[in-house]
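With one protein chain withheld, the remaining protein chains of the complex are depicted in position.
Here is subunit A:
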Amino acid sequence: MELKGYSHKFGDDVNTDYIISGKYKFSTIDMDELSVHLMEDLRPNFYNDIKKGDFIVAGENFGCGSSREQAPLVIKHAGISAVIATSFARIFYRNSINIGLPLVEVTTNNIDEGDLLTVDLEKGVVKNFTKDEVLKIKSLPKVMLKILQSGGLVNYYKKYGTLELIN
């Protein structure tokens, strides 16, 4: 499956409180209500700039901070098809795979705001049409790819009826 969209570029160490502020996520689990606040401390009105399928592109350590899964959930709910970053924080990485939000680990120095990109997870490549460049993605372990392909851990668990490693 190929994902296609435009880049929204952020810097290093984008933490989960920037993705969705703590002051909202304790009072509701309604993603319609939460996702309008996506990244608002870093970029007010960001939610309105997203076209379905777009990518969030960032530097090192994306998703550091809190374990609250509201962070990857609001990204997915807002219409972002994948997050592309040089590196990810551990719990965010795990949560994203668990909820079926694709993460792409690749050096992002040469991707700029507004670049048109495609992502192919199976082939492991990002194509940057604006820069006419192809980037190779670090491949995911098989189990994680399976979870992602199932649409997340809930579907994986339901599909296989158990929490076993399916190779």
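What we mean here is this: a residue touches a chain if its C-beta (ideal position, glycine included) is under 8 Å from a C-beta of that chain, and two chains touch if they have at least 3 such contacts; residues count from 1.
Rule of thumb we're sticking to: contacts and distances are computed from a predicted model.
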{"item": "Among \"LLM class flavin-dependent oxidoreductase\", \"Electron transfer flavoprotein subunit alpha/FixB family protein\", \"Gluconate 2-dehydrogenase subunit 3 family protein\" or \"3-isopropylmalate dehydratase large subunit\", the UniProt name of the subunit that does not appear here", "value": "\"3-isopropylmalate dehydratase large subunit\""}
{"item": "Of A:3, A:57, A:78 or A:91, the residue in touch with the unshown chain", "value": "A:91"}
{"item": "Which residue of A:116, A:137 or A:153 touches the chain not shown here", "value": "A:153"}
{"item": "Absent-chain contact - pick from A:49, A:133 or A:164", "value": "A:164"}
{"item": "Touching residues on subunit A - with respect to the absent chain", "value": "13, 15, 17-18, 21-23, 25-29, 41, 60-61, 64-70, 72-73, 87-91, 93-95, 98-99, 141, 143-144, 152-154, 157-158, 162-165"}
